[in-house]
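Left out: one protein chain. Kept in place: all the others.
Labels run A and B following the written order; every chain starts at residue 1.
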Amino acid sequence: MVAQYFNEMYDSDKLRPPYRTLEGWYQKMPAEFRAIKQAEAEDLFRRYGITFAVYGEGGDPDRLIPFDMFPRVFTAEEWRRLERGIKQRARALNAFLSDVYDRGEIIRAGRIPADLVYRNEAYEIAVAGFRPPLGVFSHIVGIDLVRTGPDQFYVLEDNCRTPSGVSYMLENREVMMRMFPHLFQENRVAPVDGYARLLKRTLASVAPEKCERDPKVVLLTPGHYNSAYYEHSFLADLMGIELVEGQDLFVEGDFCWMRTTEGPQKVDVIYRRIDDAFLDPLCFRPDSTLGVPGLMNVYRSGGVTICSAPGAGVADDKAIYTFVPEMIRFYLGEAPILENVPTWQCAKADDLKYVQEHIAELVVKEVHGSGGYGMLVGPKADKATIEAFAAKLAANPSNYIAQPTLALSTCPTFVEEGIAPRHVDLRPYCLVGRDIELVQGGLTRVALTEGSLVVNSSQGGGVKDTWVIAEE
Amino acid sequence: MLSRTAANLFWMTRYLERSETTARLLDLGFRNALLPNSGGGYRNEWSAILQSKGALDQFTEKYGELKQRNIESFLFFDMDNPSSVASCISAARENARIVRTALTTQVWDAINLSFQELKALGRRERSSLEVPELTDWSLRTAALIRGAIESTQLRNDGYRFMNLGYALERADNTARLLDVKYYVLLPSVAYIGSGLDNYQWTTLLRALSAHRAYNWAYGGELSAAQIAHFLILNPKFPRSLLSCCIELNAHLDHLARVYNRSTPAQEAARNMLGELAEARIEDVFDEGLHEFLSRMIGENAGLGKCIEDQYLIGEAR
Partner (left out) sequence: MILTVLHKTRYVFAAPVGGIVQSLRMTPAKSDSQRVLDWSIEVPGAVLGTPLRDGAGDILQTASVRARSEQIEVTVRGTVETTDTAGILRGHRERVPPRAYLRGTIRTEPNRAIIDLVDATLSALPDATALERAHALSAAVSEALPYTPGSTDAHTTAADAMTAGKGVCQDHAQVLIACAHLAGLPARYVSGYLNATEDGSPHEASHAWAEIFIDGLGWVGFDAANKCCPNDQYIRLGSGFDAQDAAPIRGLVLGGSEEDLDVTVKIAAQEQRQQQ
C-alpha cells in the first residue's frame, strides 16, 4: 500500500500559491529551448568547476551533480516556521555538546543514557572539560528535513560536524539567475548570497580570547583529491580567506602558524573540513598526514579555535538523534517545533523485534553510516535484498536503527517527457557563533529516478535551486 | 600569500616552460634526423637529446632500441617520462587546479583547454600525427597561456612567482640546449666548423625560434662564438641567460619591495646578473663552454633552492 505523496506544486490538482508563476513558465517553454538551457546550465557548472567525486567508485572525478532547473519553492510563512525550528534545534544541539563535555547534567538527570554518549566513538575524551569560545561546538549545523504534507516537516538527521553541499545552494542560485532572470523579476525570491559573509562573521566571532586583532580565519581542507575540494576552494574564495592543507600550518609555542611567502603568520580560527581523527597525529590517529601535529594542544590552551569543535560529532550520531526533542525540552524548556521521524533503536530488544517483523515496510540504517550507504528501503527492496539485510541486522542489531518509510513530498522535476513529480528533501545551513543565523534557502536534493526515495548525490540524486518567496 | 600557493604558481609555469622545451628538443631531433646519415648517424643525436633530459636510461629500459617513433612518443605522450610534453602539461594543470582561485578565468581556461586538447591528440591515430604538428601545437599553446597570464593576471606577488618559475626554467633550458649542441651533439671535434656542424647550429637556432633573430643581430654568418653570445649574453634575445637573469632580478626585487624584506635570494640573483652583465664571450670560451654552462646551470639551480627556502616553505622570518 503506497501512501499518497504530497505534491508541493499541485495539492490535489490545485496549484499552490508559491508556484503560481512557474506554471506558465514551464508550460510555455518549448522542448528545444529547455534542452538548450539544460546544456547551458551544465556548461556553467563545468566552467565553475563544480564537480563531485563519489567515494569508492573511482569513476570520473569531474562528474557533475545533475542539476534540475525546476525550482523548489517555499512561502515566507512556511519558512518562518522552519527557521524557528532549525534555530531551536541548533541551540539545543550546542547546549547538549557544552553539557556532555562539562558536567553532563542531562545524563545525571537520567534523560539520556550515559553509555550512548560516553561510549560513543565520537565522544572525544581529549576535550572533556574544555569549553570552546562562546561555548559553541557546532558552528555550522546542517539539518536534513523532509516534508510529508502542507504542514508536516520531519527532521531526518542532524549534521553537526562539517555538513557539505552549501556551494550547490549558492551556485544553483547563480546559475538560475543567469539563465532565467525574468523569473526573479516576477518572484520576490529571498537572496542567499549573504551566506559567505555570515559564515565569515560567525567564524570570526569565535576567535580565541587571546586574539586581540582582526582574527585570521583559514579553511583547512584534506586537499585537492577530496571529493568536496571544489566546495572548500569556493567557500574560501567567497570569504576571502586562505584555503590551507595540514602541511601549510605548523605549531610552535602556544600558537598555530601558517606558512606564507612573508614568513609564518598566526592563525586564529580554523574552519576545518577534515574529520576529528585526522586533525592532529599527536592526539588522534598517528598515521594522519592531513592534520597539524600539536594542534590539539594549542586548541586546548586557547591559542586557536577549531570549527566545528573536535568532539561535536557526538551530537549528530543516529542513536543520539532520538533524544534531540528531549534536549530541546531539557535545555531550552521549549516544545520542539520540528518533529523527529519515529525511530526504533535496534539495540533495544522490543524495538528489534518490531523491526524484524516489519522490515519490509521500514527504512533501516546503519547507526554510523552516511551518504545513503548501508541502508535498506524495505518497500523498494526485493526479497533477497531484504533477507540479506535481515541477516546483517540479526548479527549486529545495535549497529542499526529503523524508521517508517516516509511519504516524502514531491516537487515537479524536468524529465524526458516534460515534468514529473520527484521526491525531494531539504538541507538548510544554520550558523552558530555570537548570533544564530540562517539564510533563507538551502540545498534541495531530488531523487531523479522515478519512485526513488534516495536523494543522495552518491546514489544518483540531483539538486535544485530552493526559493523562499519574500512577503508582499 | 600562502607559501604552497606560491609554490604551485611557481611550478605551474616551470612545467609549462619545460613542456615547451621538450617540444623544442623534439623538433631539434626531428630536424637533425632529416640529415644524411653520416658520422654516427641520427641514433647518436637522439641519444644526445635524451641525455640532455637525463632520460636515456629510462628510455632504453622501456623501449630498448632508439626508434624514432618511440622517441617521439616518449618525448611527447609518455606519462612515465616526467618531462614529456604530456606529463608537463598535466602537472601544470594539476598545479593550476589547486590554485584555481589565484588564476584569472582566461589563464585557467587556456591551461585547461591545452589539457583537453592534449587528451584529444592522444586519442588520435599515431600515424596521422607528424612531429611538426605536435611541436607547433606545443609552442602555440605555450604562447597562448603566457599571453593570458601577461594580459590578465594582477601584478601581485602571485604574478611574480609565476614569472620567476618561467625565467628560472627558461635559463636552465637554454643552457642545456646549448650544452647538448656543443658538448654532446657533436660526434667529434673534427666536425667543428664543418657543413654538418653549421647545419646543426642552424637547427638549434630554429628550435629556439631564434633563427631569424640571429640573422638580424649578427648578419647571418654562423660562428660558434656569436651563437654562444646570442644565447648567453645578448639581452635582446628573450631566451638568453642574461635576459632570464634580468627577469629573475626584476621579479625578486619586486617581491623584496612589497614584502619589505630582502633575502639571500635577491643577493644570489644579483651576483649572477653581475657576472653575466660583465662577461665577454671570450671569457666563456676561456673557461670552456661546457664548464661555463654547467656552472650556470648549478648557480641557477642554487637560486631556485634559495627562492624555495625563502618563500615557498614559509618558515623564513
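A few notes on this one:
Definition applied: a residue touches a chain if its C-beta (ideal position, glycine included) is under 8 Å from a C-beta of that chain, and two chains touch if they have at least 3 such contacts.
Because the structure is predicted, anything quoted here is derived from the model rather than measured.
By the touch rule given at the top, the unshown chain touches A in the complete complex. When the omitted chain is restored, the residue from A:69, A:283 or A:454 that touches it is A:283.
Note that of A:17, A:129 or A:333, the residue touching the chain absent from this view is A:129. The omitted chain makes contact with just one of the residues A:293, A:336, A:397 or A:433: A:293. Contact between chain A and the absent chain runs through residues 101-102, 104, 114-115, 118-119, 121, 123, 125-130, 250-254, 281-283, 286, 293-294, 296-298, 300-301.
Please note the rule applied: only the chains that are shown with their structure count from here on.
Averaged C-alpha coordinates put the centre of chain A at 48 Å from the centre of chain B.
Those residues of chain B lying in contact with chain A across their complex are 1-6, 94, 97-98, 100-101, 157, 161, 255, 259, 261, 311-317. Residues 49, 224, 233, 236-237, 242-245, 247-248, 258-264 of chain A touch chain B in their complex.
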